[in-house]
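Take this structure, written in structure tokens, and hold onto it; I'll ask about it next.
Just one protein chain is left out here, and the rest sit where they should.
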């Protein structure tokens, strides 16, 4: 047993942090935030591709680095810390993972090398209306290889080249690959809580669609992809939560009230301690999720749910209380607190809210106890 | 509109506080706590009866003082503050209220004067097993005027002369009056969380039982009684919560750590402020409940549920955090903190836990919104 | 303890309701945007003037100063009835709730004559100039300097978090007149003309996108000694009067409440079925209801005390501590219900016009403005 990153993984982490400190300062995040016509940071995307990160967990035969899931977790944590405004999660945690889970040899050979090279941006298009994603929500249809229907919101739907779409075919729900540059696709950018990221409404009117995985396996595959994405997103959340805590601590130590730094007051100290505690609990749950992800362990569904529940709680709490610690500065546009506040909500909702994952977690525990 | 007690009510409150400070110091509570053979404080019961409190809300024609529900709330708050170890709630909030709601003229004439005089102690016997009280739980049966079955736990069941029992008769659930000194009744004292109060298991084997109210109205009457009792208990809880806060504040101001009173530390100050806030919110909800109770307003079900939910939360929080504020002293037998900790649980469970009342509250809101 | 109207109260309520029905305008524009549109501001002024003419503005203030000459209970009843209508925003609240009462309490007769009536009628708007960049919640750390220049004063420095400074006519300013005494002793209060040379107002861009607050810079601003409010060196004491009035003036938070969550839930699915049947949500709604109702009735208790001529206790300070976090929790839970769809902030697409997305972005400001949760807990504990 060994419950820490290896030396190689730690080296990767510190290199990633240095790289992002240089390439993705807050100004880069704000450039996307402030410009509605910029769905993501193209320069950063190219630079990240040059590092090979999109292909970190993609096998070497498909142009990736062939590292493990844990290495991808390491990268995710640093991307989360830097609030990287790029479609990394959609492309890598969702679409590449879906292809690796369910793709035919031809599909893998076609798309994984392009993803690894940063040439193809992906998006995962499942949701059609408010509420938890259930069978009943899926109205999009594939008939004769043509997709019809609307998906909203689709994170990175504006920037993406390739969508993995959940749709019905002959009464059974499956996943489908759709090239978004093709005919029958209309995209509309959405106004979202975190404008440093992008999302779109995708309308399909007879867009060519090819099945990804078995017919009828759509919901099960979606769940499998979500389990993997949940662990990776937990690391992004963890990175964000730790940075939010640092910002609060730095501000508290530099800010004076009633003659001493506000960080000297117990109310602030204990708030920082409470953030720290939640972050550490989230980190421990995320590590277990990373192991389950890397190891392909049967515990993954419960481990992923625990990682996600803890990470959602930690990042939201850290973001809102870090902002609160900043006092009046905290809620101005020019202080970075609201970037973390927005991202905490974005990441907390994008793979489904914690509420639904709690239900999944307990259902998983019941299955485990019954076994 | 007027949202405070009248001068008369305030006078009653201050007299009640003085009376209980003299007659019901912590030593009196401990005398019952420490002696398993003492279900309640007989001397205090007699003294309270001499004040006329049991009959405060009973009409003058039945030997009461004929005051309103609000006056009873005033008394309840002081009894709660003093942790009075007497069967007042069972006798007055439950049994006398049940008689006034559903009793025949003969039943009222027989029992209310005895209750008002302190000669009859009552208990409300509905529960048979763990979980919320529902139709399905009621197995006790009345056939040919004889009651068979088991009720557990029955608060004050050991001390009581008269029980109001929920039971089935010919498939319909009703309330019944049972004299406990009669044949066919076995009582067994129970070990409970708060030994300064008493509870028993009551087993009935053909005990004479007479209907109280209409056949088939048992659950509805029980709910009506619970609504009234919930408001009165909320005042007991409020009294306890305020006293717990005072104890924490007094301790914090007298206790030194690292060279100054612990009450000067923000962690303690903010804890006291949090207790205060919950207590005040509970007080405001309880006042509204008192008005609805006194006025016979249609809002009573929602007002009672809100009063109970807020009071359960406030007393539990005040009791556990007051204890915590006392540090190592707090969890010794000889410090009074645990008396409040125990009583908070006792009062929080005795009319059903807050969880069930939250469901009642929201159901009431839905009915109100639909109307 | 009585929630029913006395006959006198019922008659007043009926008259108020009838008057409101006949006179209340349609709501014009939202206060959230900082009242940037002049038409919005004109609607606010018109409504205030109409209320003043009918005796419904500053109901408890003497008629000689433009008030209603009425009792506290009348003010409560009119407030309840007005809340049933969608009336314009209230940019006068800081002036009428804090600044002008301070002038009335410690100001000289000339100032009272000059300022009270126009403020009541909505003709002049006031802002409060206490907070500074280096002082935060610590009012006694004020650095803005007022130096004697013959009979007058010259003012230099900076204020921040000034709500409504961009549309205010006058401001109540706390400045340091003596840097050589302990910090809470060398302060003095003045009223200033916000349009005078030497005053520069810069709006603060908030995270929600709006600009309700400002930075205000003073560069050699000339102020007559007659503009002093209270004695030299009494500024700290005087500011407490203002802040006490502030705590009484801050009411409910408005925004989406528990009813809105129930409405949202009715249309939404969870893993186990409909959200409206979800016990976790229902228990939360009960908790929120109890807090919101508790605040409402606590406010009634405060008003009852005021109407009896008593000073309200610390319970009058709990409103904002509870309501701001309540709003944030409720918004977060509502977005959780919307699940992945919750990221959409476009009012045309988000459920219920994006009410909860808006609440989420406004809540942090509410938790901080007018004293952070932490500062208010200190006040309550003392």
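Note that the chains take the letters A, B and C in the order they are written out, and that residue 1 is the start of every chain.
One rule holds in what follows: a residue touches a chain if its C-beta (ideal position, glycine included) is under 8 Å from a C-beta of that chain, and two chains touch if they have at least 3 such contacts.
These figures come from a predicted structure and were not determined experimentally.
K.L.:
Considering the whole complex, which of B:199, B:212 or B:231 touches the chain not shown?
P.N.:
B:199
K.L.:
Just one of A:142, A:177, A:190 or A:290 touches the chain that is missing; which is it?
P.N.:
Candidates A:142, A:177, A:190 or A:290; residue touching the omitted chain: A:290.
K.L.:
Out of A:244, A:262, A:306 or A:319, point to the residue that touches the absent chain in the complete complex.
P.N.:
Selected residue, touching the omitted chain: A:306.
K.L.:
Among A:161, A:217 or A:280, choose the residue that contacts the chain missing from this document, as touch is defined above.
P.N.:
A:280
K.L.:
Just the residue numbers, please: which parts of chain B touch the chain that's not shown?
P.N.:
On the side of chain B, residues 126-127, 129-134, 136-137, 152-153, 155, 190-194, 199, 201, 255-258, 262, 265, 267-268, 316, 320, 323-324, 327-328, 330-335, 337-338, 341, 345-346, 349-356, 359-360 touch the unshown chain.
K.L.:
Spell out the interface residues on chain A facing the chain that's missing from view.
P.N.:
Touching the chain left out of view, chain A contributes residues 1-6, 9, 70, 266, 269-270, 272-274, 276-277, 280-285, 287-288, 290-291, 294-295, 297, 305-306, 309-310, 313, 355, 357-359, 361-362, 365-366, 369.
K.L.:
At which residues does chain C meet the chain that is not included here?
P.N.:
270, 272, 277-283
The criterion applied here is as follows: only the chains that are shown with their structure count from here on.
K.L.:
For chain B and chain C, let me know how many angstrom lie between their CA-based centres, rounded off.
P.N.:
Each chain's C-alpha centroid was found; their separation is 41 Å.
K.L.:
At least two partner chains per residue is the criterion; list those residues in chain B.
P.N.:
266, 270
K.L.:
Hey, what residues on chain C touch two or more of the other chains?
P.N.:
Counting only residues that touch two or more other chains, chain C contributes 374, 377-378.
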